[in-house]
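One protein chain omitted, others in place.
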Amino acid sequence: MEDTQSKSDFRKVAINKVGIKNIQYPIAITNRRGIRHNTVGTFAMYVNLPHDQKGTHMSRFIEILNEHKDDLTLLTVERMIESMKEKLDAEQAFLNVSFPYFLEKEAPVTRSKSFMNYTVRIVGEIVRDSVDTILEIDVPVTTLCPCSKSISEYGAHNQRGLVTVRVRFNDHDAKNPMDIDDLIHLVEQTSSCEVFALLKREDEKYVTEQAYENPVFVEDLVRDIALSLSSEKRITWYSVEVTNFESIHNHDAYAYIERDKSNSSHAHAFESANATSVAHS
Amino acid sequence: MEDTQSKSDFRKVAINKVGIKNIQYPIAITNRRGIRHNTVGTFAMYVNLPHDQKGTHMSRFIEILNEHKDDLTLLTVERMIESMKEKLDAEQAFLNVSFPYFLEKEAPVTRSKSFMNYTVRIVGEIVRDSVDTILEIDVPVTTLCPCSKSISEYGAHNQRGLVTVRVRFNDHDAKNPMDIDDLIHLVEQTSSCEVFALLKREDEKYVTEQAYENPVFVEDLVRDIALSLSSEKRITWYSVEVTNFESIHNHDAYAYIERDKSNSSHAHAFESANATSVAHS
Amino acid sequence: MEDTQSKSDFRKVAINKVGIKNIQYPIAITNRRGIRHNTVGTFAMYVNLPHDQKGTHMSRFIEILNEHKDDLTLLTVERMIESMKEKLDAEQAFLNVSFPYFLEKEAPVTRSKSFMNYTVRIVGEIVRDSVDTILEIDVPVTTLCPCSKSISEYGAHNQRGLVTVRVRFNDHDAKNPMDIDDLIHLVEQTSSCEVFALLKREDEKYVTEQAYENPVFVEDLVRDIALSLSSEKRITWYSVEVTNFESIHNHDAYAYIERDKSNSSHAHAFESANATSVAHS
Partner (left out) sequence: MEDTQSKSDFRKVAINKVGIKNIQYPIAITNRRGIRHNTVGTFAMYVNLPHDQKGTHMSRFIEILNEHKDDLTLLTVERMIESMKEKLDAEQAFLNVSFPYFLEKEAPVTRSKSFMNYTVRIVGEIVRDSVDTILEIDVPVTTLCPCSKSISEYGAHNQRGLVTVRVRFNDHDAKNPMDIDDLIHLVEQTSSCEVFALLKREDEKYVTEQAYENPVFVEDLVRDIALSLSSEKRITWYSVEVTNFESIHNHDAYAYIERDKSNSSHAHAFESANATSVAHS
């Protein structure tokens, strides 16, 4: 049976990335405390293709996914990326995975328990034997506007906001197991108030007053989280963005900060997360 | 050239609806004041198919769309539906169209002008020579929680909410031209405060205080809008639903009311909008 | 602390549905063979509210969700709905849940194993002590056009299609455990060819030829699945819809059939799934 993909190509055009995307797969991930979470991942997996090769072998991506689906951590994602590079005979390999993640939380006064959902993403690539991974987390929060509070006789507009934090850790010890829960707590403590799935009346009084006492502009929140991430020694690079679903508008307020704490200039393509943000935010 | 679609079918299974969906088309609509809006519609167009007919002729839907795209009103949508029934030789025909609609609004204090976006839908069908159309509008608003205000020392959680109103008018005079603007105003006046694209500091003080003075539960807002729609004589049937993007949760609060003011029982399939809501809200 | 929600309301407007929506929760479901699947559910939970009651108690929905999250079947969803009715002191209660579901499949020739994702929904309500549930499944398939095959010298346009089947079962024995896998197989066998996550070259030859040998219009596929569902005795009512993401257009082809096999007329609101489809498809 003819192997069309393995033929030679004469157009002299190398392909930066080729592979599969939007594939859902059942996965298990393990957090810092060794607790296993069963969830559902959505993957993209690519490799580069030299100019003289006609096509890649798409089915191998699924085979690699199949092998690793039962234990995803930052470290095992790096293994997957190395495996993609090797089995597809490539120089570069790229993997993204996004999944819902849950934390059991207690309401602030009544201590009623419920689960809050967060979206977590791992973005990784290997270029010239060096693997690079970024951990991304979306954390919903409450934000209350300082300007609105300051100029109004009473009240202040507030809304649900979404914080996205992206971090690089400085070594493998910090990566396995992942620090998802700590990053979530760091963001939640910095907002006007954290959000919960279950609040009783006493809790609602608490969160309303706490938000009123802690007004933050989108600019304040992004700066305060940046300061917290700057002081975390295991983090070598971060970006943080905040989107406020303004209660007084039908559009959103947005702020973005990025900082490379290592002074070295990384060779990797996705170093400039600013680029990402310009083109797509 | 063989016409496979026109062949006979022997399975004895009639098809309720067959046609095209998710087609975007440039359209012009005309509102009550005769003002023309250029916008972009997303259409679904279906007819029924008797048990003995193998297929429908999909290209005819596009031809009908092509003919009517430059002047959409509730009345011309009814013409399109009649045309679908006739040209596709059907007993029933169904059409949905959804489009962004804009109103120029003035900020409450500074009178600064800006455009606010709303989503409008027209849903129509013809069954046994009787055409039935529903006008649907999504209106974003601010809602402030009365419980949060009442139990807290200061502040009150508030958020963007989305109101969806669906109405049937009692005759053609009311339908042409459509009353989109009036329905939007009716909803906006009933909320804690309307939302704007452009607010300066004086305006922000105004909307903050107005929302604090007009707290509404999702239950209050849905009831108040229901009362307003009940008192509108040209409206014979309505439903109203409110979704609050709660600032203290990562989920939404929801309420739904439906009322048939005519005592007659309509024969039409989509009479029970409740059904719609159960299955999909 | 004041209980604003429990106050009386004097507007004399009953609310059809009030509650929470778009809440994600970690869940476990059990299929017909007793196999447990850990997945993520997105819920909507509503009750009716009499005209003289000011508000509902939103936190109770989460408490009920919390209690049942570890074992969802059609039967336990019915328990949840009964519990909502009781704990919120309502006459009617409504619940929707949607979740990704996975089946391990073997490629048709090489028998390579991989997981395919499907979306499953359970939609239930209780009205006057009678609980009613519908099981919905989205099944992706390949469809190949008979007209294109018949009129062309070679080739035939084909594409990914999405089949949505909704069924009511005739008694509780059929509901517990759920028949998700059987419904998926029923749909997959009726299409031009089923789809897989992992196909090697021998498999790709097989699925290409199988699709060419089994051309189906959107009308054929919806009818063939309807016939299969008609012959399943445990199913008392069904609807089936097919959406083809046409490879030759930028819009979709669509067909819908619904059949009530019981001759009794159900009192329940969502009986007329046709209504659902008119308004939202």
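Just so it is clear, A, B and C label the chains in written order, and each chain counts residues from 1 on its own.
Here is the rule we use: a residue touches a chain if its C-beta (ideal position, glycine included) is under 8 Å from a C-beta of that chain, and two chains touch if they have at least 3 such contacts.
Note that the structure is a prediction, hence the values are computed from the model and not measured.
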(request) Among C:9, C:78, C:179 or C:246, single out the residue that touches the unshown chain. (result) C:246
(request) Consider the whole complex, including the chain that is not shown, and state which of A:199, A:218 or A:235 touches that chain. (result) A:218
(message) Just to verify: which one of A:125, A:188 or A:232 makes contact with the chain not shown?
(response) A:125
(request) Return the single residue from B:24, B:130 or B:262 that touches the missing chain. (result) B:24
(message) Touching the absent chain: which residues on chain B qualify?
(response) 1, 3, 23-26, 37-40, 59, 62-63, 66, 69, 100, 102, 112-115, 117, 197-202, 205
(request) Spell out the interface residues on chain C facing the chain that's missing from view. (result) 116-117, 140, 142, 144-145, 147-148, 151-160, 193, 195-197, 199, 201, 204-205, 207-209, 211-212, 245-251
(request) Tell me where the left-out chain touches chain A, residue by residue. (result) 1-2, 4-5, 9, 11, 13-24, 44, 46, 49, 54-56, 58, 94, 96, 123, 125, 134, 146-147, 150-151, 217-220, 222-224, 226-227, 243, 250-258, 269-281
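Following the convention adopted for this analysis, only the chains that are shown with their structure count from here on.
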(message) Using Cα averages as centroids, what's the distance between chain B and chain C in whole Å?
(response) 25
(message) Quick check: how many Å separate the C-alpha centres of chain A and chain B?
(response) 36
(request) Starting from the mean Cα coordinates of chain A and chain C, work out the distance between those two points in Å. (result) 30
(request) Could you check chain C for residues that touch two or more other chains and list them? (result) 1, 23-24
